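Note that one protein chain of the assembly has been removed; the remaining protein chains are unaltered in position.
As written, the chains take the letters A, B and C, and residue 1 is the first residue of each chain.
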Amino acid sequence: MWFTSDNAGPAAPEVMAALVAANAGHAPSYGADPAMERVRARLREIFEAPEAAVHLVATGTAANALALACLCPPWATIFCHREAHVESDECGAPEFYTGGAKLTLVPGEHGRMTPEALAQAVAATGQVGVHNVQRGAVSLTNITEAGAVYAPGQVRALADIARAHGLPVHMDGARFANAVAALGCAPADLTWRAGVDALSFGGTKNGLPGAEAVILFDPAKSWEFELRRKRGGHLFSKHRYLSAQMEAYLEGDLWLDLAARANRAAKRLADGLRTLPGAALLHPVDGNMLFAALPREAHRHARAAGAQYYLWPFGQSLEGPGHEPVSARLVCDWSTTEADVDALLAAFADGLGAQGPVAVASG
Amino acid sequence: MWFTSDNAGPAAPEVMAALVAANAGHAPSYGADPAMERVRARLREIFEAPEAAVHLVATGTAANALALACLCPPWATIFCHREAHVESDECGAPEFYTGGAKLTLVPGEHGRMTPEALAQAVAATGQVGVHNVQRGAVSLTNITEAGAVYAPGQVRALADIARAHGLPVHMDGARFANAVAALGCAPADLTWRAGVDALSFGGTKNGLPGAEAVILFDPAKSWEFELRRKRGGHLFSKHRYLSAQMEAYLEGDLWLDLAARANRAAKRLADGLRTLPGAALLHPVDGNMLFAALPREAHRHARAAGAQYYLWPFGQSLEGPGHEPVSARLVCDWSTTEADVDALLAAFADGLGAQGPVAVASG
Amino acid sequence: MWFTSDNAGPAAPEVMAALVAANAGHAPSYGADPAMERVRARLREIFEAPEAAVHLVATGTAANALALACLCPPWATIFCHREAHVESDECGAPEFYTGGAKLTLVPGEHGRMTPEALAQAVAATGQVGVHNVQRGAVSLTNITEAGAVYAPGQVRALADIARAHGLPVHMDGARFANAVAALGCAPADLTWRAGVDALSFGGTKNGLPGAEAVILFDPAKSWEFELRRKRGGHLFSKHRYLSAQMEAYLEGDLWLDLAARANRAAKRLADGLRTLPGAALLHPVDGNMLFAALPREAHRHARAAGAQYYLWPFGQSLEGPGHEPVSARLVCDWSTTEADVDALLAAFADGLGAQGPVAVASG
Partner (left out) sequence: MWFTSDNAGPAAPEVMAALVAANAGHAPSYGADPAMERVRARLREIFEAPEAAVHLVATGTAANALALACLCPPWATIFCHREAHVESDECGAPEFYTGGAKLTLVPGEHGRMTPEALAQAVAATGQVGVHNVQRGAVSLTNITEAGAVYAPGQVRALADIARAHGLPVHMDGARFANAVAALGCAPADLTWRAGVDALSFGGTKNGLPGAEAVILFDPAKSWEFELRRKRGGHLFSKHRYLSAQMEAYLEGDLWLDLAARANRAAKRLADGLRTLPGAALLHPVDGNMLFAALPREAHRHARAAGAQYYLWPFGQSLEGPGHEPVSARLVCDWSTTEADVDALLAAFADGLGAQGPVAVASG
């Protein structure tokens, strides 16, 4: 019963098999392995972007920070949601890699910047010439940190504002696969066709041991990216093990299949929670994450039953009267089973004194 | 016949097996996995350093740059050999991670700084108060970039100079295993007992897909290291895959066994080259790398036979009279077979018109 | 009729005379001039801080950024008011000098952080271990960007929160003289006795051509400051011209006298505005700045009469119906005369169709 994060789950067996298969004989290092060529070609095909630059790194923070450093100069600011991963969970990596750019925090429900709020933040920035930091870039996270998707039209609305001010757009797609699986749209529709210039295409949260692709739809900054990656210590010498992960991930659209499984588990969990008295979902459950308020007693029972997840936001306590609500983040990954979901629901239900187990139609 | 680099070889099968075994169920992320505790304990045991801080990263450049950033402030300089990896092969990663420190280049044969040259470089630095960069740290590479080892006494001689000026000492141990295998000394004798404060303990060049440990013998900077690692994008969420590599590497001293194999292959190659007319070894062959000058014709034959290696330094040409010498770097890894070595020697011999194959006693 | 900024005014004649007097013969450079010793001694006396480190730079941005870089590591955040000069008017200098720290913006009326808001911002930061930026430092501006003073008790209330979390406190005192002149308190009461660790002691906005002192009440970081200053290009070779400015500024408490003049002019202006129908003061007028809303017609008349000042915030227009209010910033400096003030008031009054000139008692 692990619902802490999609980075707590195992890698997909297809990926582990590919890693083992990649371990034969010698191979050119530093990205010159033949598998990288295949990865590049496949991603260009998936994104219908034959000119895009594609590079691999091992962590999402590296992907985001390196991409942003290519888009935003040190004296400018990156507009992002106030709960964005780049703001809250990267210990200042964007600031480090850009050489000291700012992040300007934009509000919006469910982790989504609203066009109005973005427009206002951009308008309020860079008005006094050389004295304040300049407008630099826009970064949005899809799926958001609150578990909601931006549909293509929503991305486009933000990108239009960026474009009107000459600002490039970055998408943190740590859970991009979950977004595409949820929307059923073409990857291109959610990215470059909607105005996105650079995408962190996540894999680690969706069944890879540790691999992310950075896709620069405009390849003009590709060499700069490579220099920044090397200088940041993110160019793997035995690069074939990154390539192998990504190649297996893309093969037969495994990436979408894994994401769909995680999304289905989350949906099952959401459906179950909706039937629990006293439980409330705090955000749309578009992908594989959900945020729910539950009576303390439900949490205490779930914890006692071995459930692993974070109270969210941090700093809440399970002390106190059992019916007081406490909110939590529950994340499913590709390996989350129906049984895991049902066990968690049952534990919550027990805590609520409800007639468990809760019946949910098999997803 | 791959002799380009020890990062071109495959990972050891024991390590791949451990990776696969680690891929079961969920695990705490970001270094809280139980295997990391075992890795930490085992490295402390190997280094007889019960207080040492131990952290994992995926690349040698990250290990070096993060360690150096903890040791050297932005306004100081790192004394290293003029051919050091941190100077020549990391695209300025130490400068980036330190926030703009300098590297002061120290000469010395075979990639080893001499105590005299280091003392002179230190003495020549930081004499004019606030006007010049300050003395920051000393970094040495063991095995050096020229394939030579520093014995414990040689490390101590450099560290004594550092210590006399209050400077911490870093060792880039990308090939530390090869050094220990060659010297047969205790790891502690080559590091903290000889005055080393921080070690990049390499794994990637010696049979891991991509994992390095940074060992801070004085753990005071451990938290700073963690923050710098996170901020640099080098904290793995699915950290268990780093831990698993390192655990397998240390298990039963596999690390030393792998290094000994590579060293033996290099010795066999060196012995064979010594019998070839016109071939000359340019540096001591202490570990798994050798540098040899050979007539152009020998190179042309080896290339034609499919041998992979770099002319070294770069920029030489194989055009021209066949007897003109050209120098090359030849690197063995744990997977290099006697047959590989003999085939390369035979190809060289063919090029020289010698009576090949050259007979070498089985290593 | 210049009310754009206190940096638009001339230097005090005493200061210019001192500059000319300092221009005799040769003098040791880089801060070793004898006048610097006198400046240091005099500031220690004024602040009753015999151990304080004192250094001079030429700009307020340099003073703030260098001080903050000594207090806040790259992976941490500086808590400041959302309108703080370090946030809005230094083009990211704190980010640059700290090596990429963040600024966390704290609300509060009149440019003052409230203790509650600061406590909340601090509590909301650094909760998730290594993942988010750490708590770094607190910076407050006195007089604030809205023209209000923090009294010693108000400083203490913020510093107590900082201290409870182990955070150092910086005060941007670009208009510190105006604050002391307004409060009539001891400089020590407004700084180290209230918990301030480092002060940017402004001079440029109060009658100097360009000189600021940075006072580190705990001198432990003095050498680091010197290295950062040199590295930032802020160590003057002909330092005597900085020393001479500051010495003259402190001589006979000229600094307080100049500030008092500017404050009096602002008070006269405020008093006059209060009598104008349709004019509204937007913040307390504690020092030499005021913020007023006035009908467009008043602005248009003032502009036509040659008055120089900024509409504030930027982006407002004087187009449109004459009675619509538009807000402006009006800054007095030591050289602002009663006649200047009265002329501005008269111009406003004309625009309002009021019976001007407005009678104000001589200040």
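Rule of thumb we're sticking to: a contact is a pair of C-beta atoms (placed from the backbone, for glycine too) under 8 Å apart; a residue touches a chain by one contact, two chains touch by 3 or more.
Source: prediction; values computed, not measured.
The chain omitted from view is touched by exactly one of B:Asp6, B:Asp33 or B:Glu95, namely B:Glu95. Note on the undisplayed chain: of the listed residues C:Arg163, C:Arg231 or C:Arg300, the one touching it is C:Arg231. Note on the undisplayed chain: of the listed residues C:Pro115, C:Gly129, C:Gly210 or C:Gly353, the one touching it is C:Gly210.
The chain not shown here touches chain A at positions 30, 73-75, 99, 130-131, 134, 224, 226-231, 235.
Taking the complete complex into account, residues 74-75, 88-92, 95-96, 98-103, 123, 127-128, 130-133, 314-315 of chain B touch the chain not shown.
Touching the omitted chain from chain C are residues 2, 4-5, 7-11, 13, 16, 19-20, 23-30, 57-63, 65-66, 90-93, 96-97, 204-205, 209-210, 227, 230-238, 241, 308, 335.
To be clear about the criterion, only the chains that are shown with their structure count from here on.
Greatest Cα centroid separation from chain B: this falls to C. In this structure chain A contacts its sequence twin chain B using mostly the same residue numbers, the overlap exceeding half. In terms of Cα centroid distance from the overall Cα mean, chain A ranks first. Between chain B and chain C the centroid-to-centroid distance comes to 53 Å (mean Cα coordinates, whole Å). Those residues of chain A in touch with two or more other chains are numbered 90-92, 96.
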